[in-house]
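I have a structure I would like to understand better, so I am pasting it below and will then ask my questions one at a time.
Heads up, one of the protein chains got dropped from this complex, but the rest are sitting where they should.
So, chain A:
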Amino acid sequence: MTASPVVPSPFLRLRQWWTRPSAHPAKVAQFDRPLAPWLFVAPQLLIVAIFFYWPSVQAVTSSFYLEDPFGFGAAFVGLDNYREALSSTEYRNIAGFTALFAATVTALSLGLGLLLAVKADAVMRGAGAYKTALISVYAIAPPVVGLIGMMMFDMHIGPFTKAAALFGWEMRVGIDYRDTAVALITVAVWKQIPYNFIFFLSGLQAVPSSVREAALIDARSGWRRFRDVTLPLLAPTGFFLLVINITYALFDTFGIIDVMVKDKPANNPITLVYKVYLDGFKGNDIGGSSAQSVILMVVVAALTVAQFRLIERRVHYG
């Protein structure tokens, strides 16, 4: 008997693992000494503690203090740092841009990744070459992507700037707020497409060929087949990528933004994460920066919970 088609979803496995641990009685290792299992997990725990819990606690603590820029002392100020951040117009503007940036980057990179995956999936001849070409971008480090982006959008030699000029659009990336935003989004999307492409492609290839053939007999329109059969079967992959992409847009674009905006004059768009860095490490306002990062953490946590609650319910896992 064949199993019903399963589109691989890392979340599903995770979920099964934690909601029904007894359903799959996994191998149970028996240790003679009670200390042994702790020793085995110790390295991992240590890493998590040092690089995640400790900084988190530090961030939360220092968000309640106003620190001397030179580190000579700190005064407890309660929620002042939060109040200041949330009431600042600049902070709100950046939060607004961050939301727009995250939404646009996620939507575009998911959409284009899916489009390319669907098209690459249909290619029979030379499929390997296409896939390699599309995936290879993923191997480029974010700062390098930022550099390439800067060259592409350079005011003097950038091909994109020249192309825009053909349509009468004088792009001034690094000077004009909107132009810089367009460049940032373009480069961030370009960097993320390969990741989505890989996942969507493997998701597509997990759709059984007989199901596609049944659809071929049932529906003449390719769009209907895609909308009613392929897309729902890709939903678990899509949901996984949605979470990953939002996180990417919020956090992992730091390197790109840093390279493209750093040392540029004028008022350029940045995201919240970059502002945390600017205030904390350039402005030496550790307290304010910590408060911002705590706010960001809460927002992302809330967003992820909301996604799981609202969207995952509609996702069909094979």
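Following the convention adopted for this analysis, a contact is a pair of C-beta atoms (placed from the backbone, for glycine too) under 8 Å apart; a residue touches a chain by one contact, two chains touch by 3 or more; residues count from 1.
Going forward, contacts and distances are computed from a predicted model.
Undergrad: Leaving aside the chains you can see, what is the UniProt protein name of the one that's missing? Options: "histidine kinase", "Nitric oxide reductase, NorB subunit apoprotein", "Alpha/beta hydrolase" or "Carbohydrate ABC transporter ATP-binding protein, CUT1 family".
TA: Hidden chain identified via UniProt as "Carbohydrate ABC transporter ATP-binding protein, CUT1 family".
Undergrad: Sort through A:139, A:166 or A:217 and give me the one touching the missing partner chain.
TA: A:217
Undergrad: Considering the entire assembly, which residues of chain A contact the chain that has been omitted?
TA: Those residues of chain A that touch the unshown chain are 1-2, 4-5, 208, 210-211, 213-221, 224, 228-229, 232-233, 235, 316, 318.
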